[in-house]
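Every protein chain of the complex appears in place save one, which is left out.
Then we have chain A:
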Amino acid sequence: MTTAVSLTPTPAADRGALLALEIAGLVAVAPHALELPFWVVLVFAASCLWRYVIETGRGTRPGRILRYTLAALVLAAVFREYHSLLGRDPGLALLIALLGLKLLELETRRDYMLSVFLFYLVTLGSLLYAQTLPISAYALVSVFASTAALIRLNQPTGLARRQTLGLAATLLAQAVPLMLVLYVFFPRIQGALWAMPPGGGAARTGMPESMAPGNVRNLTESAEIAFRATFEDAPPPMRDLYWRALALYVTDGQEWFRGRWSRSGAESYTALSEPLRYEIVLEPTFKHWLPALDLPTEAPRGAQFQSGFTLTHAEPVRDRRRYTLSSHTRYRTAGPTAGERAGALQLPTNLSPRVRALASEWRARGDPAAIVQAGLDYFHSENFVYTLSPPLLGADPVDEFLFETRRGFCEHYAAAYATLMRAAGVPARVVLGYQGGEYNAAGNYFIVRQYDAHAWTDVWLPERGWVRVDPTAAVAPERVELGLEAVRRLQARGAALGTLPAADALRAIEPGWAESLWFRSQLYWDLANITWYRWVADFDKERQARLFARLGLDRLPGSGPLIAILSGAAGLILVYGGLLLWRERPRLDPTQALYLKFCRRLARAGVARTPHEGPLDFAGRSARRRPDLRARIDIITRRYVRLRYGPAPEKAELGLFRHEVRSFRPSRKRA
């Protein structure tokens, strides 16, 4: 029957069903507009419209040739976009665009149902990009819409719109417990699904792997969040928030690279302050490095130390990563190895004479600490300007910056300073990372954005080891004390950097109440998102294992907790189902149960009762077959009939009946 039904065309007049379907489709597809090329969503929406016009009888269905042409066009366009048809993005683009075209040929009920099921898949697809709170919440809305459409399709006339929506909501609500159980206990799929290559080149703003004039500055345009950091105890002051990402040793005069001194294993250092424990939630970078506060003590799982106390992860960070670290902000490091020392003194071959002359002037002072200070004084006193829009530099950026433009961003200062130090004989390296961050008081964590990207230097002093020196701070202390956003605001107000006392600077950038409300709400929104991530989206294999361990499930033998959980769940479902069946079981009253026992005994004696045989008929028949039992059968049947069908039987009757049935033990032999 059902197959026959499923093949019958949906009545053409049922415009409501189409509308429900299209709404569900648009809801499912809409979030993809953010990630996929716009034309994909447009194709889908246009198809919806076209199909609706057809339904109203004002348009014609596209013929087969047109449909195939459109499908081929979609294929070609996706390929043109991604140079591939495989991978997450091209796959989703293809799915959505073709699903739109599929709407044009909706015919049977089966087509409708299939479309809805694919909408669920499209909804799932939106979670492939990110499982943030808004996206997850939206996915729920989308599932609701698809479910409502499904109900509408199965109830061609039955339910009012409110009932349909109500039923869909009820269904979803009923699914919640199961969803939670599955969420917690279902084996987490790590990597395979989520690390699906995005297809095509993923161009993202983020910390570059090398430093050239201008490429850190480019990041200052981006307010994208780089990572969030939560300290277990009181956070250190802003000026200590130097988040190391990369240590750069090699320079060609233009650009700085990491060089070949990377090595595994932590360099040792002596802590001079209490350890700070903190957790970092890193947004995808598609790079290997992991930011860590100056200086981390040990590498988190899956990561290892590179030279310069930087951490790299074995795999590029393709999705949000959460790791816990501890750092000491005061420290004394050991000396560099010979190789590292040589690397930290490497100079570009074409170092300009002016730079060389300046450096050798400082070198003459002998004491490395004095040289370091001389460099900072030079920046401070020589009319250098910290600016977010430095002039472009030519072939020898360090020389040009130091002696001509004197307007630069942090990377200019870091590069020039490190070059000068090296030329003056002090081992130095450039460190790329982030500085500062926005403190979210509501959630007690720092939000570090791309525009917090920063470059500074480490210099090596004989008695103190590697020392962090930030030449930018010598020029614009506000950058370090207040953050880049403050600098931007100060500059917008025409204030000169490095001149105002910190309190005045703060007052100068005091936001208005509306603005501060906006900031505050942003912070709360961020808190909601990150809480969602930490408690829900980031429930990965490792955390699941930890939960199982806490529940004592990890000690189970065999394939471990998974099997136990699954069989436990299956058992629970069976018990629940059994309970339902038990509750719905036909209640046999005692009379009937005893009578059935009597029938079973007679059956063993050779007379089986058919289910539709009345008691008197059966008694007559069995008495004819077994005349030897006639008297007993008569008595029992008479009693049964009175108990079961008679008016108000006496209580004692049942006892007698029970006795009669139990003592009824007919022999098998035929009389």
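Keep in mind that, in the parts below, a residue touches a chain if its C-beta (ideal position, glycine included) is under 8 Å from a C-beta of that chain, and two chains touch if they have at least 3 such contacts; residues count from 1.
The criterion applied here is as follows: contacts and distances are computed from a predicted model.
Chemist: Considering the UniProt annotation of the chain absent from this complex, which name among "AAA family ATPase", "ABC transporter permease subunit", "NADH-quinone oxidoreductase subunit F" or "Sulfur carrier protein" applies?
Modeler: "AAA family ATPase"
Chemist: Specify the residue from the set A:G16, A:G87, A:P391 or A:G620 that touches the hidden chain.
Modeler: Considering the complete complex, A:G620 is the one touching the chain left out.
Chemist: Can you say which of A:R58, A:R80, A:R162 or A:H612 touches the chain missing from this structure?
Modeler: Of the listed residues, the one touching the omitted chain is A:H612.
Chemist: Decide which residue listed in A:R110, A:R601, A:R644 or A:R658 touches the omitted chain of the complex.
Modeler: A:R644
Chemist: Over the whole complex, note the residues of chain A touching the chain we left out.
Modeler: On the chain A side, contact with the omitted chain comes from 586, 589, 592, 610-617, 619-620, 623, 634, 637-638, 641-642, 644-647.
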